[in-house]
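A selection of the complex's chains, in situ.
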Amino acid sequence: MLHPDRLFPSDPAALAIARRLHAAIRDLPILSPHGHTEARWFAENQPFADPATLFIKPDHYIFRMLYSQGIPLERMGIGQGEIEDPRAVWRIFAEHYYLFRGTPTRLWLNYAFQELFGLRKILTAQTADLYYDTIQEKLATPEFLPRALYERFCIEVLATTDSPLDDLEFHRQLKHSGWRGKILPTFRPDPVVDPDFDGFVSNIERLGAVAKEDTASWSGYLAALRKTRERFRLLGCTATDHGHPTAATADLGREAAAALFDRVRSGSASAANRELFRAQMLTEMAAMSLEDGLVMQIHPGSLRNHNAALYQRFGQDIGADIPAPTDYVHNLRPLLHRFGNEPKLSIILFTLDESTYSRELAPLAGHYPCLKLGPPWWFHDSPEGMLRFRESTTETAGFYNTVGFNDDTRAFLSIPARHDVARRVDCAYLSKLVADHRLEEDEAHEIAFDLAYRFVASTYRLTKNG
Amino acid sequence: MLHPDRLFPSDPAALAIARRLHAAIRDLPILSPHGHTEARWFAENQPFADPATLFIKPDHYIFRMLYSQGIPLERMGIGQGEIEDPRAVWRIFAEHYYLFRGTPTRLWLNYAFQELFGLRKILTAQTADLYYDTIQEKLATPEFLPRALYERFCIEVLATTDSPLDDLEFHRQLKHSGWRGKILPTFRPDPVVDPDFDGFVSNIERLGAVAKEDTASWSGYLAALRKTRERFRLLGCTATDHGHPTAATADLGREAAAALFDRVRSGSASAANRELFRAQMLTEMAAMSLEDGLVMQIHPGSLRNHNAALYQRFGQDIGADIPAPTDYVHNLRPLLHRFGNEPKLSIILFTLDESTYSRELAPLAGHYPCLKLGPPWWFHDSPEGMLRFRESTTETAGFYNTVGFNDDTRAFLSIPARHDVARRVDCAYLSKLVADHRLEEDEAHEIAFDLAYRFVASTYRLTKNG
């Protein structure tokens, strides 16, 4: 299922260049500085349960596509604690695997099926049981325990994404486990800085309780956040992450900010004030990043839980988050006015609105020292999406204001596949620049290495043994 | 003028694949589920008048381009009942045919000129009379009568677009004519649901008169719409079509909706209320579609009659409708909250705002069971436009949330040409996926068939003998 030249240009001149570029970086270790795997897996190192629980349940790319074609979420095991009949779920998936033709999900899955499980016939209703049995059997072996897979994948660093309310117990265990894997937490404060987050008010109380600060006051709240960031940092965290509906930032005076905090904490703030609070908090987080050196990631522009009925039944992250038009040029200005020229601040911008690549993001990152562009995100983490990203940003921001790849996944087994796709597409893009005589091949080699490894290590402040 | 490999990739590997894919689907019958031809042509089966009346007068693609270069509409026969001097109009067109270099209009016309009329030298001032005489002569022959052309084009179904005030007399005649062609009406209620439509208030009265319902009341109005849909359905209609300025939807309670209806019927509603009424009516139409099974098509985002002076002199549809930015993610939410998870509802979304392909439309269609993506529309019904559509939507929505091609034309003779372009571009896109090793060739064959035939038949609920 995996052709050695997949995703490379078919034009022979560019193909030869792409092959050479790729051969030199194919086997580099994986740095995964942003994603949604669970530290628990590696701390406990227990076998994954079954193919359906491993591949389908955590992967909204999969079940959203099946849902769009009329398969109820229940039939895919969503909304159940444990999947009751994982083989039945797997069969439904197999029967509908053709839906993924032309999608990156299929590239990722085929890679995992073939490279990890040795399966070489495409998944269909006919091969469903063969797949299920083969995978199930292997999952029970020591080679398929989480830590063994981490090592097999040549992962050097793997970052999780964590709530400030998380005690990071699994990260602590891992740190002291003697295992050489590096699983780092990432500070994602949405539950305590976004007034629209479920349980926001009580989350702030819990934040205070854990941090031993009085979060009923603005200064206590900020102190609790500062302390919590430090708690994360001591367990290896190098970055924060912010999943706001928009990229709005604000720069209120201390008194106005404190009054706003009181209002949102009372639970009666207007939508505009809740938005203003999120905006102010991005600027506060930037201020703290200047102090403690954590890199900021901003992931704006997803309208979460668009499907109200499903949200009521199944909760969040069920494939119903839809991108919305996103403004950066006006929205980021308050934060940038205050901190945009700080050489020590590092903010990585992501988008779900590709129209901003050439219009706003590349021009901003090509000017402000603190800004860099994150890789194509979510719906755009795909061959065509990656190509559009490079074609729309490189000419204005260059390569050196980008940060390499994020796999950003909940699907642990897809990590090598996703890096494989990213490395191939970057080599394909570079090979085209060389074939068009816009770049020398030795320069392309350097850049291919930078994109696959060096930029990730430097931007996210990771070091080999750090 | 027609190279056998036109629109295929020039790279030899992909070219060979494209040729094979295309050979297998080239001769499939044409399903034309959405367009603007006239039932009268087929009911009366009279010869087309002359080349100018046939090719130029109904085709805003043609006269808008000439107008943009300073040719007054009058010189193209627009605004006259019958064209006074069709040969003079044809000569002006011929003289300016070079303006269409690089446009799909030229692809369509060259196809018709060569394939139907055997013309092989490009149209210029020099060949204008040769063209005129050749075409004029053939139009007088039985082979060029509307029904003969329908059969020659291998059309299996051809849908028109019709006002609820239309008595569908020609459709009725066709149904009982014994002719095997299938000309189906489409229910396009804009004249009675859009308060900004010319004569809206009196249209509602006429709707009531025809349907024998009291449309002075909200319930009578809804009943009249329901009855009219049924009248259409009995003549083979399988779909509705909605040409609103935006994609706004609303879900008002019964009382609020009735009060709003009174306001718009009084003719004094504000712009916001007129927009709200259109929004509400999309949701009402979805409710009726759930009852009667008509597929809904939404064509939003055209700012109609942008050129006020021309509109006053020539009326609508004279090439001065300009696309505007279109929001789907917020605007569709009220309708989707109510009906988004209904497996029996089918809504096809179109756009004139390509920035929504990857940002909103593919994510929406890749989640909601009721949503599918219509093909590139109007200004985007072109080789580059089709390629951008596939490249921007496939990775998120797959092929299976799309619906095949619509020719959407008033220009009857362009129908085979438009399907030819669509089939070629789809094969070119698929050949690239195969050449890049993202898809197997046998899968590409299946998809090429689906796009050219099967998806149209199934989404629009057409069947061969239905």
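Order of writing sets the chain letters: A and B. Residues in each chain are counted from 1.
Here is the rule we go by: a contact is a pair of C-beta atoms (placed from the backbone, for glycine too) under 8 Å apart; a residue touches a chain by one contact, two chains touch by 3 or more.
Since the model is a prediction, treat every value here as computed from it, not as a measurement.
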Beyond the 2 copies placed here, what is the full number of copies in the complex? 3
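In the analysis below, only the chains that are shown with their structure count from here on.
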Hey, how far is the Cα centre of chain A from the one of chain B, in Å? 40
Any idea which chain A residues touch chain B in the complex? 2-3, 5-8, 10-11, 64-65, 67-70, 98-104, 106-107, 122, 303, 306-310, 319-320, 322-325, 352-355, 379-380, 382-385
Chain A partner, complex, touching residues on chain B are 11, 13-14, 327, 329-330, 333, 336-337, 340-341, 343, 355, 358-360, 362-369, 371, 391-392, 394-401, 432-433, 435-440, 443, 447
